[in-house]
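Every protein chain except one is present and positioned as in the full complex.
Now for chain A:
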Amino acid sequence: MRLIPTDEQKDLAAAVRAFVAETSPLSRVREVAESGEPYDRRVWARMSGELGLPGLVIPEEHGGAGAGRGELGAVLEELGAALTPSPLLGAVFAADLLLACGDAGAAKDLLPGIAAGTTIATAFWANPDDPAIEVRSGELHGVAPRVLNGADADLVLVAAGDGLYAVESGFTATPLTTLDLTRPQARLEFAGTPARRAGTADVARALDLASVALAAEQLGGLRRCLDVIVEYAKLRVQFGRYVGSFQGVKHKLADMHCVLEQAESIVRYACWAADEDPSELPVAAALAQSYLGRAYFRVAKDHLLLHGGIGFTWEHDAHLYYKRAKTDELLLGAPRHHRTRLAGHLGLL
């Protein structure tokens, strides 16, 4: 079990950090979020072309880099810290479904476009609170209530029954008003939508890998929230003292740091399990979402509150993290969903 990043992973993280600092500072994130555009297409073109991010974990035979989850985690941590709007997460979910579908033809046809970033891909599988999508005569019927980048995707991978279906058109996409403006979602309605059957949908594995990927993004956001509020506590003065010198503040920040240390350990473990030990992945993935979802939201909440009144303003960035943290916590299902999965894997059910 390896819990510390490799030099290659550190280098990759540094490259992505420098890239987003240059191309997507928070001022730019706000512009994109308020523009109605789902993401900055020029930044996405460079993320795909120069950095090869959408193809990072896609095998080389399909046009990707064949890297591991540790590398993907390093990238997502940086994007999560910077709140960079991009369709990357949906693309990773889609690629993971295709890689596990057992349909070599579909993988060969669809993965190179995803890897190149020229096909904007996303994915939908119903979690226990959602209605199922039905397949009749090879056509899809039903509603996917929330799909990442659903209104701007070229390709949607839909799990229905035990099958995986690739959909490119013939459905209605309604953009949703989301709490987190940096991450658009849409409601997709399928009413006799033509779909290409692409083997079977291994939703359990897709959810495990998505849980690990999302946890890395959450870790990045959590760390940034703590960094930001610690810096502010060193600058802000009230009652003639830096607020960080008050134990009421200091002890809360210390507890947040403890959460960060544990969150990082769990994410490293989950990435390692995803790369190296399939038998540990289900527990590690459920652990990662059960812990990180709560952890990021609590730290984001306290980071906002410790800013005082300014944290409640639109112009301050604190609410962007608070909203991302809450959205991430629910993105793959409610926390009880992950905890229930964990309980099952631990033999408690």
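As a working rule, contacts are C-beta pairs under 8 Å (C-beta built on N, C-alpha and C of every residue); 3 or more make two chains touch, one makes a residue touch a chain; residues count from 1.
Note that contacts and distances are computed from a predicted model.
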{"item": "Undepicted complex member, UniProt protein name, chosen from \"Amidohydrolase family protein\", \"Peptide/nickel transport system permease protein\", \"ABC transporter ATP-binding protein\" or \"Putative acyl-CoA dehydrogenase FadE17\"", "value": "\"Putative acyl-CoA dehydrogenase FadE17\""}
{"item": "Full-complex contact with the absent chain, from A:L51, A:A151, A:A204 or A:A343", "value": "A:A343"}
{"item": "Sole residue of A:Y39, A:F124, A:Y269 or A:Y322 that reaches the chain not shown, by the stated touch rule", "value": "A:Y269"}
{"item": "From A:L76, A:L253 or A:L281, residue that would touch the chain that is not displayed", "value": "A:L253"}
{"item": "Contacting the left-out chain in the complete assembly, out of A:K108, A:K234 or A:H316", "value": "A:K234"}
{"item": "Interface with the unshown chain - residue positions in chain A", "value": "1-4, 230, 233-234, 241-242, 244-247, 250-251, 253-255, 257-258, 261-266, 268-269, 287, 290-291, 339, 342-343, 346-349"}
